[in-house]
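Removed: one protein chain of the complex. Kept in place: all other protein chains.
Going by the order they are written in, the chains are A, B, C and D; count residues from 1 in each one.
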Amino acid sequence: AQSKVRVALGDVLSTETLAMIVALERAKEKGVDYQVTHFSKEDLAIQAVINGQADLGIGTPYAVVQKSKAPLRVLFQGTRLVFFPVADKSYKSWKDMNGQPITFHARATGTEAIGNIIAKREGIQFGERSYVPGSENRIIGMMKGQIKATIVDLANKNLLLEKAGDRFHVLPGVSEPASDETLFGQIEWIKKNEKQVDVIVTEFLRLWQEMAANPGIVEQERTKRKLMADQPKEVLEGITKFYTMATKEGVYAPTGGSAEIAKADFEFYAEAGQMQGPAAELKVEDFWYLAPLERARKALGS
Amino acid sequence: MVISGIRLPMMTSLIVWAVIWEIAGHTDAGFILPPLSRIIWRVFEIVPTASFLDALLITGRAFLLGNAIAIGIGVPLGILMGRSVIADRLLLPWVNLFLSAPLSALVPVIMVLFGLGETTIVLVVVLFSMWIIVLNTRAGVRAISPSLVEMARSFGANGWQAFSRIYLWAALPEILAGIRLGMIRAVKGVVIGQLLVSVVGFGTLFEIYQSHFLMEHFWALLLVLFSFAFTLNELLAGLERRFAYYAASR
Amino acid sequence: MTPNIAPAEPRQMSGSAPIPPLATRPIVEVKSVSKTYAGGVEALSGISLDFPEGRLTTLLGPSGCGKTTLLKIIAGLIPASGGQVFVDGREVKGPGPERAFVFQDFALMPWASVIRNVAFGLELRGVAHSEREAIAERHIARVGLKGFERKYPHELSGGMRQRVGLARALAVDAKVVLMDEPFSAVDEQTRRKFQEELLELVANEGKSFIFVTHSIEEAVYVSDRIALLSRRPSRVSAIIEPRIVRGGDPEKIRRDSAYLDVVEDIWQQLKHYLD
Amino acid sequence: MTPNIAPAEPRQMSGSAPIPPLATRPIVEVKSVSKTYAGGVEALSGISLDFPEGRLTTLLGPSGCGKTTLLKIIAGLIPASGGQVFVDGREVKGPGPERAFVFQDFALMPWASVIRNVAFGLELRGVAHSEREAIAERHIARVGLKGFERKYPHELSGGMRQRVGLARALAVDAKVVLMDEPFSAVDEQTRRKFQEELLELVANEGKSFIFVTHSIEEAVYVSDRIALLSRRPSRVSAIIEPRIVRGGDPEKIRRDSAYLDVVEDIWQQLKHYLD
Partner (left out) sequence: MQISDLATALPTRREPPASYWRDALIHPLVLRLVSFAAVLALWEYAGRIPLSPAFPTFLETMGGLSAIIADGTLYKAFLITLHPLVIGLAVSVLLGVALGVLMGLHEPSEWLIAPLFVIAQAAPLAALIPVLTFAYGIGLTAKIMTVCIMAMPVIVLNTLGAVRNTPKSLLEMGRSFLATRSQSIRLVILPAASPMIFAGLRLGCAAAFIGVILAELLITPTGIGDVISYNQSVADYPKMYAAILAIIVFSVLFIELLERIEVTLFRPESRA
């Protein structure tokens, strides 16, 4: 009997992470049982994989891999950093933001990376940076007038514009979003458990492709499998709406990753100051292990 | 309080507060503080759900286990410290340190060391509840009248007899108070732990309700937790009162 | 200094009928016992004292002079720094079944009923439940607490509590009963009653009693022999044998001029210790 | 029942030189006072009693009979349920400057030095700092505590603490000093010393004292008049005026057969209250 694959997820089971769970569920039907451990933060999920408490993790391990030389490899690009800079209407464009305070999620995370890239692109310098984890907390801060500009996720951008569209607007973000959450694991474990990894990666890719065609698939699968069944209907009602929007905005990219995507990620994170550059010198194989994904593509005939 | 000759029990004033809450809930504050009636309604909606029961099971188990460990270690340790000057001087600084230290800062450490999940929560429970049990037991042992111990000795009691017939009983009121205070601290510790870890037990629910702005659900969960803590406190205090009769006369 | 009344020639109360001399065999012998506490307090310095069998001997002295210390050394509860104590000819090394202690603060277990308190000494000796309850019941009745067996100490008055302490000491049937100011926590009326009861016990039980008090009247009234202790570090400053004819009207005794003489004599000696 | 000795015809000690009758003017008059506590405990039922000026009157009675209750009603600390109390002709409505209280448990403020404790009554009256310290110092010396002004209560022995309580009561120069078992927490030798000092105070201060005790000897020894209270609900069961000739040797007095008569008489009456 195969032991369960231990997956570390840096978030609770929620609308955003539902797709990943559905993919894992499907893999389970194919004979690869799994067990998810939820972590409050991505860092912890990464640590759990490094410490061997989990086999696979979901998160962005680039910086840690580079810094601690941990033998982690990315297998699949789950979500992309689709974040939206929102600001008080008094800031008409990025130029007005020069020297102005801005708020990010936490130090050295995706939102700050986006901010760094924009600042470079626009040739401006932000003023004081503060950190408030959770997009929902940042929009509360905005509505309370404590935050003038920040970068938030899709759902909260919409919520903010809906509740206070008269006061806030969206500023142009970055065009080619980098990887946000990826599926990764220790290379040794991956190689030892090729079969299981293949099944899982295949199921991720399959679902991501299906989602691109039909965002409602997630909700259908959820109903079928009674996932999140006892959560408030207010939450459940929003699922399809979220995935429709998210796929449209490219949060869930159907490609699953490639060497080019990896390179683009290096560019992004190096520019954001989270990876030590120059990006061109970083080797894809030090960070990614693409073999399972390629096999999956073949299996799915794409 | 006495109103026209009728003695109103202390807790009756909560009715007044409930009414104020209900009224406040219907004003602008309702976004943050929904009316009590609707929250109570939500309680009945939330409690039977599997994720709530799951959270309850995980938390409850960790809570019981943690407290059992805390009592199992804390009481003997307290008795030891109460009787031996050396043990007391070696350990007291640590007990005091852990008692007044902001243990919330340690939760990330435990998390890193023991991963997430029940072990962490059990440890948090132990960490929050044990020290007050130790300190109270110690105080109880030290408060024992020396003549009670001498009495036992004069009738030829051996060490075990003195421990089981005198020390444990004589210190019982303080030990019980320590257990009650410890449990209350543990409830707080568990909630702090779950808030910080956010993915175990009630932490998940808090996180989901919070991120979707479901204030009614959120308050319903709070209400359940608060009532649980309060009930626990009252039950233990009741137990304590049954032994209080001799606390003053030792 | 205080006039020293030699133990060899104890004083007698005058004007009474001839009284038989005190039993010569001493049940407890204290041989040059001294005690220095850890802090350096020298409580006793070389005390020698005999306690006659079947009688009541009182240790009397100013507060803090070491009466309790000596009593506890006899009880085997604290070790002497020097000297020896013999009870019934055997040297004291620790508490023993031939001695029982009655405590000033009663030392009752508040969580245990009267009967369990009284039976506690027997319980520790492993006497079977029904047997020890039977013995305890007898002694509870003996001290006049019949009907209170199932009460708890906090439901009793101070006087009743001390009776429980007494019953507990009697229940183990020790030869020597040691009492440390047993009546100081009860009110004066009860105290007088206790004194009568104590005299009765001494007369009928055939036990030896060692009694500590700092009431001169009480000492003179109840004792067969009084050892007057000097200030700390304590030595025996006098041995007095009041030799009161018992059995008469208590009020008469208290007005007997011989009784009053002894009281005043002791009072004069103790006065030195007040500044 | 107890033989009732009418207040109108107080008993006198025989065999002494003629003693002037007690001052007729009563400083405190208690008129059919009764007190029922909230719980329904009836502590006093219709007590009437006069306290002669410049003398020491003692309330004596079994434990729990209501002595403290009566004293506190006179002090104005608790209201009576019925009846009236007059002090110096004025009805008592609450505490007043003409009365001062000495507490059984001393009631010293542990955070204040001896001098501040003694000066407390004056501090409350707004007497200037230097003035009240001067007065306090005088009274501290008066009770024999010179040199202890800057000490704190926990550094003193029980007897010394009670002297502080006494000095505090004297410092406010009240006409009536109320004392609730002031000597019950000190040891017997100190107690006797206190009794002498109290007699001296009564003789020299020109104040009236109301004194509570449950020691018969103490009552007889120090009092000009004794009100014997019956069991709860309390009434006055007898008024006794020992009329002792002061100034002699204390030991003589304690052996005076008249003194002993009074003690025995009271003892006989109180005996009824023991079961």
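Here is the rule we use: a residue touches a chain if its C-beta (ideal position, glycine included) is under 8 Å from a C-beta of that chain, and two chains touch if they have at least 3 such contacts.
Everything numeric in this text was worked out from a predicted model, so none of it was measured.
Considering A:R6, A:R26, A:K41 or A:R206, the position touching the chain not shown turns out to be A:K41 (whole complex). Between the chain not shown and the residues B:I40, B:L56, B:I73 or B:L99, the one that touches is B:L99. Within subunit A, the residues in touch with the undisplayed chain are 41, 43, 47, 50-51, 63-64, 67-68, 106-109, 130-133, 137-138, 140-141, 144-147.
Of the residues in subunit D, those that touch the hidden partner chain are 72, 75-77, 94-97, 99-101, 103-105, 107, 109-113, 120-121, 123-125, 151-155, 172. One chain is missing from the display, and on subunit B it is touched by residues 1-2, 8, 10-14, 16-17, 31-32, 85-86, 89-94, 96-97, 99-106, 108-109, 112-113, 132, 135-136, 139, 142, 174, 177-178, 180-181, 184, 187-188, 190-192, 195-196, 206, 210, 213, 215, 218-219, 221-222, 225-226, 229-230, 232-233, 237, 240.
The rule we apply is simple: only the chains that are shown with their structure count from here on.
Averaged C-alpha coordinates put the centre of subunit B at 51 Å from the centre of subunit D. In this assembly, the C-alpha centroid of subunit B lies 49 Å from the C-alpha centroid of subunit C. In whole angstrom, the spacing between the mean C-alpha positions of subunit C and subunit D is 34.
Not a single residue position of subunit D touches two or more of the other chains. By the touch criterion given at the top, residues 62-63, 187-190, 193, 214-216, 251, 254-255, 257, 260, 264, 267, 270-271, 273-274 of subunit D touch subunit C in their complex.
Put simply, subunit B touches subunit A in their complex at residues 45, 49-52, 111-112, 115-117, 196-200, 203-204, 207-214, 217. Interface residues of subunit A, counted against subunit B in their complex, comprise 11-14, 37-40, 44, 47-48, 51, 53, 134, 136, 229-232, 234-235, 238.
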